[in-house]
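All remarks here apply to the structure that follows.
One chain of protein is taken out of this complex; the other chains stay put.
Which chain is which? They are A and B, in the order written, and residues in each are numbered from 1.
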Amino acid sequence: MRLRAHRVTALWMAATAIVFVLFLSACGSKDSGAGDTAKSSAPTDASPNAKDAGGSRPIEVVWWHAMSGPLGKAVDALVEEFNKTHSDIQVKAVYQGSYDEELTKLKSALGTKNAPTLVQVYEIGSRFMIDSGAVEPIQTWIDKDGFDASDFEENILGYYTFDGKLYSMPFNTSNPILYYNKNMFREAGLDPEKPPQTFEELREAAKKLTKNGKHGASFAIYGWFMEQFFANQGALLVNNGNGRDGLATESLLNGEAGVKTLTWWKGMIDDGSMLNLGRKTSDTQQAFGSGQVAMTLDSTAALRGIVSGVGDKFEVGTGFLPRPADAKDGGVIVGGASLWMLKDKPEEEKRAAWEFIKFVVSPKMQALWHVNTGYFPVTKKAYDEPNVKENMEKFPQFKTAVDQLHATKLNRATQGAVMGVFPEARQITERAMEEALGGKKSIQEALDQASKEITEKIQQYNRSIGK
Amino acid sequence: MLSSEAVRPEAGRPEAKRDVGRHRLPIRRGEAWTALLFLLPSLVIFTVFLFYPFFSSIYLSLHLTDPRGRVVEYVGTDNYIRILTDPYFLGSLKTTGLFALYTVPTTIVLALIAAFLSRQVRRGQAGIRFVYALPMAVSVGTGAVIWGLLFNPSVGLLNAGLHALGLGPVFWLSDPKWALFSVSLMTVWLNFGFAYIVLVGGMEAIPEELYESARLDGAGLWSLFRFIVLPLLSPHLFFLLVVSVIGALQAFGQIHLLTQGGPMNATNVYVYNLYLEAFRDYRFGTGSAMALVLFALVLVLTLAQFRVLEKRVHYQ
Partner (left out) sequence: MRANNSQDRNDRVGLIVALSLFVLALFVLFPLLYTVATSLMSAEEMLSGRPHLIPERPTLANYAKALEAAPLVRFVENSAIVSVAVTVGQLITASLAAYAFAFLRFPGRNLLFFVYLSTMMIPWEVAIIPNYLTVVRLEWLDTYQGLIVPFLANAFGVFLLRQAFLQIPKDVLDAAKIDGASHFWTYARIALPTARPAIATLGVYTFLVTWNMYLWPLIITSDEKMRTVQIGVGMLQFQEFSEWNVVLAGIVIVLLPSLAVLIFGLRSLIGGLTAGALKG
């Protein structure tokens, strides 16, 4: 039995040749790039030597963070600037993976000498940090030093303030905003300068925008959005003042605000004006960026990425997070992360860390941080810096984000919920959202079930910390 | 017709003695010491980095731990009872079973086809093998990024391809009906390289004369496959099956990166569930209990495979 070998071989040669060419082209580019890294790493190597010339050994402050890529670069820029201007302190910034991975590492390092002095923890890890008993409230140092925080954004400080004490220093802060495609708005006969503000308006707009295979909107099934919709309706997510008047013991996820939000959301999915792309915001970002959907929700921190990814394909507009027309006072909760100081460290190291924190939140550095990353500046004074003004001109959409932050009235709802099992609660919420939006369970049923489960987890947690 | 009996390769290969050493001298003290010396390096590593963690998980599984992972109190079998009565835990067991069912046979069958057919090609063998072995060079992490983009509903090429064929968009990862399928598809791709290498290796061990004599007998591709390749490849297939089942039960990376167990827990496989319990929620007690239950399951399943299937394996 002889096979026609030639034909097969020819196909094979072709396939292999393609691979080979691609392979070579990739090799070439690798070489050209390698030189760049060598160059860029040179100055960092030189800097410690410069420090040694200053005399006594500088105090080292290790700072763990979860910022990679351009954000990591921005972190490095801050640290470099600090080390250059402070000869007695040497801050070492260490990237530790995603927030989750970083927190896992922190948990196993607590109580050992490998624990850092300063650590960036996402907002939903706040309750754990307090309960760990391993942190030193930043307020201690604010009081000790007589530090003036009056120009700080109270809406940002609010999240990290417990019992009137600021526990950690907000570092990277974002909110969710509505992004919309102005060109599609025009084509649909909608006013491109007037984004929908209420649930009802958004639903109307989504209906008009849905045609020719395009969809009016797509929101990621992201627990954070649900939390925001609660706050935006002035509703609490957990009891005991969102866990701020006392340890939370019960989830309130199945309250009216949740049902209302999901009824609205599901209505749009059912009539085809909302595209359900699952949990990932990266998927909705791409759908929006490629013009498949006219509106989406995303973090303010994604603004620069979205606007530059879109380029001049269309005009990107931004609006406030929508709320029901009859909603009570509400607003958005700050998301992101803050800097925590660990208390089992020598006093001088903590003082050094505090110096660094003060440096980071100074208007000038906040301006730099904001411009490089798109996170909010913590201090209002940063908006007077020329580079911030310039950036505002380049990304006028950012004004919406700032306005929305300032329009928020601080109360227990908008301060945001805290609980020790927040990451898990968020995932349970996401599952309930999927079940409700996908029609597997009724909205009330899905939320009841999730709420019951979260309550159980909260109580289990409380028991494990002896309360 | 050919029978499997007729094709046993008695000639041309040194007879493999499976009982080498077994019928030798009785145990001698000196030899035991030598054995210890030979085993020491691996034994030390295993003890420190596998046995010790294993026993500490047994200890942890009987305790309640606090959010920093420290033991709070002894709770007996509470953790086991808690997980075994948790509907989501039981759901994750079922999902894992389905995942293994979708991925293991598919990978093995596809790799078998590729290995068998690629042997029929006379020229360009090296290139063919390289292409089929490629996924072996890809890690779960990078594989998940690549497939994540392929699956992407708006910029992904899979839906673009379907659209070109006039088919509606499929929400690969966000539709609970599709998610497990999609993750499995990616897994099949990822494991294909290894399976192919194992099988093509087994294929090479089959002496050329057997093919030749079968061809002279006028055997077609199918009978060649059915009566020569399949029986002679059975040790490799068995090995692949055992290793793949263990791998499928321990799948984690692709789920973590592609679906996070969703939508609606449709892809919430065992180890992902375990990972969340231990590393996100830091409940080491229940996390350890889950790990031990998994260990027991894998052990039982592997032993069962040896019991049931190994008899059918055709060792040379």
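Rule of thumb we're sticking to: a residue touches a chain if its C-beta (ideal position, glycine included) is under 8 Å from a C-beta of that chain, and two chains touch if they have at least 3 such contacts.
This one's a predicted model, so the numbers in the text were calculated from it and none came from an experiment.
*Asks:* Among the chains you can see, which ones touch the chain that has been omitted?
*Replies:* Contacts of the unshown chain, counting the full complex: A, B.
*Asks:* With respect to the chain omitted from the figure, which of A:Leu71, A:Ile89, A:Leu103 or A:Leu236 is a touching residue?
*Replies:* A:Leu71
*Asks:* Given the contact definition stated above, which residue among B:Trp147, B:Phe171, B:Tyr211 or B:Phe227 touches the chain not shown here?
*Replies:* B:Trp147
*Asks:* For the chain that got dropped from the picture, name the residues of chain A it touches.
*Replies:* 1-5, 7-8, 11-12, 15, 18-19, 22-23, 26-27, 29-30, 32-34, 36-38, 40-41, 64, 66-73, 94-99, 101, 104-105, 108-109, 112, 114, 174, 282, 285-286, 289-292, 299, 301-302, 304-306, 308-311, 313, 374
*Asks:* In the full complex, which residues of chain B touch the absent chain?
*Replies:* Considering the whole complex, chain B reaches the absent chain at 14-18, 20-21, 24-28, 31-32, 34-36, 38-39, 41-43, 45-46, 48-54, 56-57, 69, 110, 113-114, 117-118, 120-121, 126, 128-143, 145-147, 149-150, 155-157, 159-160, 189, 192-193, 197-198, 200-202, 204-205, 220-221, 235-236, 238-239, 246, 250, 252-253, 271, 274-275, 278-279, 284, 287-288, 291, 294-295, 298-299, 302, 315-316.
Here is the rule we use: only the chains that are shown with their structure count from here on.
*Asks:* Between chain A and chain B, what distance separates the C-alpha centroids? Give it in angstrom.
*Replies:* About 36 Å separates the centre of chain A from that of chain B.
*Asks:* Quick check on the complex: what are the chain B residues that touch chain A?
*Replies:* Going by the criterion above, the answer is residues 64-69, 72, 120-124, 127-128, 130-131, 152-155, 171, 173-174, 176, 215, 219-221, 224, 259-265, 276, 279-283.
*Asks:* Would you pull the chain A residues touching chain B in the complex into a rising list?
*Replies:* Residues in contact with chain B: 1, 3, 5, 8-9, 12-13, 15-16, 19, 100, 104, 107-108, 110-111, 128, 131-132, 221, 275-280, 283, 286-287, 290, 292, 420-421, 423-424, 427, 430-431, 434-435, 438, 440, 457, 460-461, 463-466.
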